[in-house]
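Handing you this structure, nothing more for now.
For this depiction, one protein chain was excluded, whereas all remaining protein chains were kept in their positions.
The block that comes next holds chain A.
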C-alpha cells in the first residue's frame, strides 16, 4: 500500500507539468524544449493544481529547490549589474527583463506555497494525525503544522475546554458517526483537461460512464480522475 502510494506521488510530481504545451497550440516552439522553461512551466502547473485540487498534493522538493536557487542567482546578477552601474540602454533593458521575470517567478512560488498553507491550516488536525499526508509536506510545512496544532490545543484548553466535562474535551471526537477532524473531500468537483487518450471508459460510480479523449474538458469528482492525474494523462485546470 505504501509502495503504491509512493509510486503515485512520484508520478504525480514528475507528470504535473506533463506537456503543458501540447495542450497549448499557440506555444509550440523550440524555445519551449529548454529544460529551464520546462521547469518554470512545471511550477505554473503545480500552482494551478494546488489551487484547484481539494487534497494536499506532494511538495515538489526538487523543483522548488532548483527554482529558489535560480531566483538567488538572478538576485545576485541584479545586484552585481546595478552596482557596476554604467547604464547603457541595452544593459538597462536586460535588467528590466530580469527583474520583471524575477517578480513573476517569485509570485508563482509564493502562490504555490500560499495555496498549500491554506489547505494545511484548514486540515491541520487531519495532517497531524495522518502520516501519509505528512509525507507530502515539506520539512518547514510539517514543523509549522505541528507547532500550530500544539498551540491551538493549548489555547483551547486554557480558554474553555478545561471547563467542559472530560467527555467533551476532545478535538478529534468521532462520536455519533460524525468526524470532528476535517479532512479534504476527495469527491469534490474539479476541472480537468485530458492530455492523452485514456483507454476504456471511466466509471463515475453512479452508472454514468465517460471516455477521456485528448482535448476533452470535464468537470467531475477529483476521486474519479486522481489516478489519471498522477499518470499525467489528465491535467487540472
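We adopt the following convention: contacts are C-beta pairs under 8 Å (C-beta built on N, C-alpha and C of every residue); 3 or more make two chains touch, one makes a residue touch a chain; residues count from 1.
As a working rule, contacts and distances are computed from a predicted model.
Q: When one chain of this assembly is omitted, its UniProt record names it as which of these: "DNA replication complex GINS protein PSF2", "Methyltransferase small domain-containing protein", "Ferritin" or "Related to Trafficking protein particle complex subunit 33"?
A: According to UniProt, the chain not displayed is called "DNA replication complex GINS protein PSF2".
Q: Among A:34, A:65 or A:79, choose the residue that contacts the chain missing from this document, as touch is defined above.
A: A:34
Q: Consider the whole complex, including the chain that is not shown, and state which of A:49, A:67 or A:198 touches that chain.
A: In the complete complex, the chain left out is touched by residue A:67.
Q: Just to verify: which one of A:65, A:79 or A:101 makes contact with the chain not shown?
A: Within the whole complex, the residue contacting the unshown chain is A:101.
Q: Suppose we count only contacts with the excluded chain; which residues of chain A make the list?
A: 23-27, 29, 31-32, 34-37, 39-41, 44, 48, 51-52, 67, 70-71, 74, 77, 90, 93-94, 96-98, 100-102, 104-105, 107, 111, 114-115, 117-118, 121, 167, 173, 175-178, 185, 187-191, 204-206, 208, 210, 215-221, 237
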